[in-house]
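Every protein chain except one is present and positioned as in the full complex.
Moving on, here comes chain A:
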């Protein structure tokens, strides 16, 4: 018992520590007696030019209150007109998520007073949503390489169309609240998942896979930093067959927040239950500064949303939409890509995932491999995800903004393969590509004299010279001091500015020393 308690405290501390690190590792955070249950509700903004029920635009970066029609501001007498493009986008998403489509679906009003909800109600699909019973399969890959990756399927209860709200901006200095209605009335699809996950890593893996899908089918921009995809997580803990009292963490705006908040909440509840107290059914928010969930306290009174059918809209009748055309417009999905990468290029699931999480790198990978199928995929993967990514990160450039053409990276790979470059100069060449974008890798090598020294005669000379210059080290080595070899190779590297082919040089050096 004591050991178990200690373990919990230990893991709890670990979580807190992890929370402080930018790269966190998911841990097995719960002991055998307790089971954590996590279900997600995801609000994804529908990617469309105009809003769900009005002709106003949906530009994110537009000036405050500039994307607002009379309807969006709930001006009396205005009525909603359904944007069919939004319906098509949600149907496409539902098809990809293997949902059953409801031929007829209905809109309802959900009532609550909030300053950024000007009509006093949100138009949503409570009773008869557009689609039901879907599923999403994703891979759960822990950063800890000792944990075996596995795949998991979360069931989807329903997919519904609804309106987004506006935004309230609190100005603490003047103690006022300001309303921006640009977002009000933007189309949202709400994906309601069954509570079939068990921790933060699974939750964040699900969201990652969904983002990859959106990247392909383009029905949501997936820009979480713009609020285009927000996650609510329901978390509960139980030690029986019944679900425990759950809390709902609202509006998680990043993959990292999803993972941390869910794990934090599991541990918070675990501690409460271990102490013999009860979890309160409440809405909580994620405090990303202090890395903890906090009670929102605004829903102390049970909300009754007084749902009512929306009388101003006709039911959505999918017979009026060309579902077959939508079905046939579905592009290759991430899962197919994943299978392809693993079978054709023999990359493992980890490497595949890393590559797929950066769609730009993925397309570069394909370009490089397709232009010369003899290239070594592992080497290409390595250059892209390690050397190129490092340089991008140093410069704070997003992969999507990377201007280096893939054929230059391909050239670097080839130069490595034919021993024109060694790896440390490959890095330098890639760095140089950022600064001198008009030059090819070969040009850069030539201008800077970065070519690898592979000529045996030359290497021979250099090695001999180093031996002559360092008689003490040679003596040490011959007396059996093996470390001296390291010193000598260091000298060789120094002498040649690291340009020498080390494999060849090392062989030569040993040969000379042992003679």
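FYI, contacts are C-beta pairs under 8 Å (C-beta built on N, C-alpha and C of every residue); 3 or more make two chains touch, one makes a residue touch a chain; residues count from 1.
The working rule: contacts and distances are computed from a predicted model.
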UniProt name of the unshown chain, from "Glutamyl-tRNA(Gln) amidotransferase subunit A, mitochondrial", "Trafficking protein particle complex subunit", "Eukaryotic translation initiation factor 3 subunit B" or "Coatomer subunit zeta"?
"Glutamyl-tRNA(Gln) amidotransferase subunit A, mitochondrial"
Return the single residue from A:312, A:386 or A:483 that touches the missing chain.
A:312
Which one, A:62, A:82 or A:423, makes contact with the chain that was left out?
A:82
Had the left-out chain been drawn, it would touch chain A at residues 70, 73-82, 109, 111, 113-115, 118-121, 177, 179, 304-308, 311-314
